[in-house]
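For reference, the structure I am asking about is given below.
With one protein chain held back, the other chains of the complex are shown just where they sit.
Right, chain A next:
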Amino acid sequence: MNEIALMFLHWSVLVSLVTVSISILLLLYRTIKGPTNPDRAIGLDAMGITLIALAALVAIQLNTTFFNEVILLIGILAFIGTVAIAKFIEKGVIIDHDRDKS
């Protein structure tokens, strides 16, 4: 019973790794090809989220808990980076002088 569960876990992690990798490749296509800059920004943001999934699946495959910090870190960095890119696309400056007076 335990061996069957372990084999099921192994194969499902393997299939998920391949699927997530394919989705990263498709997002890479959108990031390179995307007609406008917001397309590329959204492609990069979604690529960060799929990277989180990849890190979690690799953590399951390697049977370790040391990747949990990496997962949170990628999420925070992807959020900050996306906010910065969005501000740059919208306003042209990332850190402006005073929000309430401009």
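Keep in mind that, in the parts below, a contact is a pair of C-beta atoms (placed from the backbone, for glycine too) under 8 Å apart; a residue touches a chain by one contact, two chains touch by 3 or more; residues count from 1.
Operating definition for what follows: contacts and distances are computed from a predicted model.
Colleague: For the chain not present in this complex, what protein name does its UniProt entry give, out of "Nitrogenase molybdenum-iron protein beta chain", "Na(+)/H(+) antiporter subunit B", "CoA-transferase" or "NADPH-dependent glutamate synthase"?
Modeller: "Na(+)/H(+) antiporter subunit B"
Colleague: Can you work out which residue in A:I22, A:L62 or A:I80 touches the chain that's missing from view?
Modeller: A:I80
Colleague: Which residues does chain A use to touch the chain missing from this display?
Modeller: Listed in rising order, the touching residues are 66, 69-70, 72-73, 76-77, 79-80, 83-84, 87, 91, 93-102.
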